[in-house]
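Read through the structure below, which is laid out as structure tokens, and then see the notes.
Of the protein chains in this complex, one is absent; all others appear in place.
== chain A ==
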Amino acid sequence: MLTRTTAAGAPTADTAPLLKVRGLEAWYGESHVLHGIDFDVAPGEVVTLLGRNGAGKTTTLKSIMGVMNKRRGSVVLEGTETIALPSRAIARLGIGYVPEERGIYASLSVEENLLLPPQVRPGGLSLEQIFELFPNIKERLKSQGTKLSGGEQQMLAIGRILRTGAHLLLLDEPTEGLAPVIIEQIGRTIARLKREGFTIILVEQNFRFAATVADRHYVVEQGKVIDMIPNDELDANIDKLHGYLGV
């Protein structure tokens, strides 16, 4: 059983948002890619950002995390404006980030990768709790990080931010390129983390997977949020969603 000392409350319509994003814009060099993203995430919620390739989903996560060089707008985490903060300060407010390419360090062993992010708040999972979630990692602690399979690397990437005490997790395409059995395991893990009170923003191309774990779905197109679909209304809106995603 995973037990965090600081579990966030369950989401309700009246709960103040944990994260409030307003008018978020971002640039890659001269290229303007986000044109005013707006959305909220309540404590304990799992929301997904859905959209076609190049819509701006990954850039939205990077902008929240502060790794985009040029960004503008407002990102408020629990009442703290973070738009002008460097990413190291944003991380210390309690945001954990798993990038699309997983970010496993080749020069570090699995154990070093796991222990790398410093604890930013109390309430992080212990190593034993992480091994309980991802038993494969425990057996490979001395291996070089990038020698793990894609699925194991994804587990390591998620596991290492659970240690830090971060309560808002940004997961960028955690199922990309993984075998169905691993996708199921990642899905079970996300559902379990949700039960434990973690708040999660998930970028996904695979909306069938997203539908199994999320409370709400924001649709991103051309650098803007153009729709929000609650998960329990997904079936009624499936044609509309297919249209958005071009499937």
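One rule holds in what follows: a contact is a pair of C-beta atoms (placed from the backbone, for glycine too) under 8 Å apart; a residue touches a chain by one contact, two chains touch by 3 or more; residues count from 1.
Everything below uses one rule, namely that contacts and distances are computed from a predicted model.
A.B. asks: For the chain that is missing from this picture, which UniProt protein name fits: "Sugar kinase", "3-phenylpropionate/trans-cinnamate dioxygenase ferredoxin subunit", "Amino acid/amide ABC transporter membrane protein 1 (HAAT family)" or "NADH-quinone oxidoreductase subunit F"?
C.D. replies: Looking only at the record, the undisplayed chain corresponds to "Amino acid/amide ABC transporter membrane protein 1 (HAAT family)".
A.B. asks: Which of these touches the unseen chain: A:V21, A:L34, A:L50 or A:A91?
C.D. replies: A:A91
A.B. asks: Touching the left-out chain: which of A:M65, A:I83, A:M155 or A:I229?
C.D. replies: Of these options, the touching residue for the absent chain is A:M65.
A.B. asks: Where the complex has a chain not shown, which of A:D38, A:E78 or A:E112 is the residue touching it?
C.D. replies: A:E112
A.B. asks: Against the chain that's been left off, what residues of chain A make contact? List them.
C.D. replies: Considering the whole complex, chain A reaches the absent chain at 65-67, 86-92, 97, 99, 103, 105-108, 112, 115-118, 120, 161, 164.
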